[in-house]
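Every protein chain except one is present and positioned as in the full complex.
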Amino acid sequence: MPRIAVIGGGVAGMEVAFRLSQLSFEVDIIEKSFILGGHVHKWQKLFPDFTPAHQIVDQLKNQLRDKVNILFGNEVIKAEQENTKHILYLSDGTTQVYDAIVITTGFKLFNANRKEEYGYSVYPNVITSSELEEYFQNDKPIITKENRIVERIAFIHCVGSRDEKVGNRHCSKVCCITAVKQAIEVAQRNPDAEIYLFYMDLRMFDRKFEDLYLQAQTEYGIKFVRGRLSEVSEKADSRLFLKLEDTLLGKPLRLTVDLVVLMVGMETAENSIQLANALGIPVGQDNFMLPVNCHSQKNITGNRGIFVAGCASGPKSIGETLADARSAALEVYSYLNCN
Amino acid sequence: MPNFGFSIHSPTHIDLDKNYRTIFNYVKVKEPSIQKCIFCGSCSATCTASNYSAMSLRKVNLLLHRGMVQEVRSLTEQCLLCGKCYLVCPRNVNTRRIILLIHEALKMPLS
Partner (left out) sequence: MKFDWFVLPFLSGLSFVTVYTSVKFYRWINKLSRGEKALLKKYIFSRSIWTSIKEIFSESLFHLKIFKTHPLLGYMHASLAFGWFLLIVLGNIEVKFYSEYSINPPYVPIFLNFFEPTTAPNFFGRGFRFIMDFLLLIILSGVALAFFKRFVPSKFGMKQNMRHRWFDRIAIFSLWFIFPARLVAESLSASIYHNGSFLTNTLGKMMSFLPAETLLYPSWWAYSIILGIFFFALPFSRYMHIPTEVLLILMRNAGIRSRYFSHPYQEVETEACSRCGICIDSCQLTSIGYAIQPSYYLRTIRYNELHREITDNCLLCGRCVEACPVGIFSTDIRRHERTLQHEMRTVKFKFNQNKFSNTYTEVLYFAGCMTHLTPGIKKAMTTILEHSGYSWQILDEDENICCGRPLLLAGQISAANQVIIHTRTQIEKTRAKILVTSCPICYKTFKENYRLNMLIMHHSQFIDHLYTHNRIATQYRNVNVKYHDPCELGRGANIYVEPRRVIEQIANLLPSSSEKNKAPCCGGSLGNTMLQAEEKKLIAKRALSEMNLTSADLLVTACPLCLKTFSAVSSVSVKDLSQLVAENICEKIPNNAQKIHKAVETL
């Protein structure tokens, strides 16, 4: 029976592995941490319908049970190829031989320290979207680091996305809708809070997203301002003073808030680039892996027997990631059956 | 058709049929990065000159794109060339050079 390696145990990896096991292949998931679910594991609720994130992860885990072999705490150190066989050297010292490989290494969140002027890690009340998600574990009001209830909060879009200064020209796709979702969740917890979203362009690209945007405007009174933050400074009372431009009115805009949420974008992690190099897969200018083409062969890489799915080949929502994973599984199936 | 003496007052609309983009083209040839602007407003938000004047590089760039050169002079003359706009620009537009080139173009007899 052909053996397949799935590198990365996030939602993409889990879905690929499950579908391939359904097609009765022997599948190994190589996961560098000791838990499955990747970034989704750390999320509370998902846009656009507030599905609890753990439901998706749990469902995927249940599907996998006993069907695939999971090599936790493992990374690929070296890769070799012999005819159609792929030999992977893993960090636990073992060597595995596979007939096909699916890369589902996903992404890494942008390190907000690199956008110095936003004051992340200088001012305690500047946090990232991923840190805000931790507040949503319960229904208590959102508070600042000094335990004040947040009365005014600003979400800053496109932090580390669409920004050549930090080397990321690409759009991370999901931050716009995530900000709308998170803004609503804040409004639910702090009903009196004034919530501002500062965007460059709002990209509500998928079904139900525009509805959520409308809901945010009408039901929760969330304010959308087209303008980009340039710098943050701290007042004596540890509130944050923001400098922006209202680009629709064409005037500088200044405001003081209690909490700033940076909508950090997606990047390729350094070890994913190393893996791409080891496996001989080209990466694009944005460092995400390049499939043969982006329409009909978007899971197929230039290297025979190696496939890619999920955010490893560019930012995707969870729905898109799962669909991409299933499509990759089918590509693997066709490849192995034609051999 | 009889002429009733009415005309559309010109400042109320942008007339892309009539506006000429000489300055934009002059700058574009020497500093192609002017075309990369996405009008996000980072530059104007951080602008030192915007503290006391209507200077907004985003606006200047838009006006040039639309061929409305009348307002450009009064705006760009307020620039302090401090370069903060360059440091925050997400598209790496070479902002200070653009200002200098606009000054240069405005000094030319054509404009």
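Here the chain labels run A and B in written order, and each chain numbers its own residues starting at 1.
Keep this in mind: contacts are C-beta pairs under 8 Å (C-beta built on N, C-alpha and C of every residue); 3 or more make two chains touch, one makes a residue touch a chain.
In this text, all values refer to a predicted model and were calculated from it rather than measured experimentally.
J.: From the list A:G38, A:G119 or A:G227, pick the residue that touches the absent chain.
T.: Per the contact definition at the top, the residue touching the missing chain is A:G119.
J.: For the chain that got dropped from the picture, name the residues of subunit A it touches.
T.: Residues touching the hidden chain, for subunit A, are 114, 116-117, 119, 122-123, 164-166, 230-234, 241, 254.
J.: In the complete complex, which positions of subunit B touch the hidden chain?
T.: Here the touching residues of subunit B are 33, 46, 48, 51-53, 77-78, 80-84, 87-88, 92, 94, 96-97, 100, 103-104.
Just so we're on the same page, only the chains that are shown with their structure count from here on.
J.: Approximately how many whole Å separate the CA-defined centres of subunit A and subunit B?
T.: The computed centroid separation for subunit A versus subunit B comes out at 37 Å.
J.: Please name which positions on subunit B make contact with subunit A in the complex.
T.: Touch list, subunit B to subunit A: 38-42, 44-47, 50-51, 56, 58-59, 84, 87-92.
J.: In the complex formed with subunit B, which residues of subunit A make contact?
T.: Checking each residue of subunit A against subunit B gives 117, 158, 162-165, 200, 226-231, 243-247, 250, 252-253.
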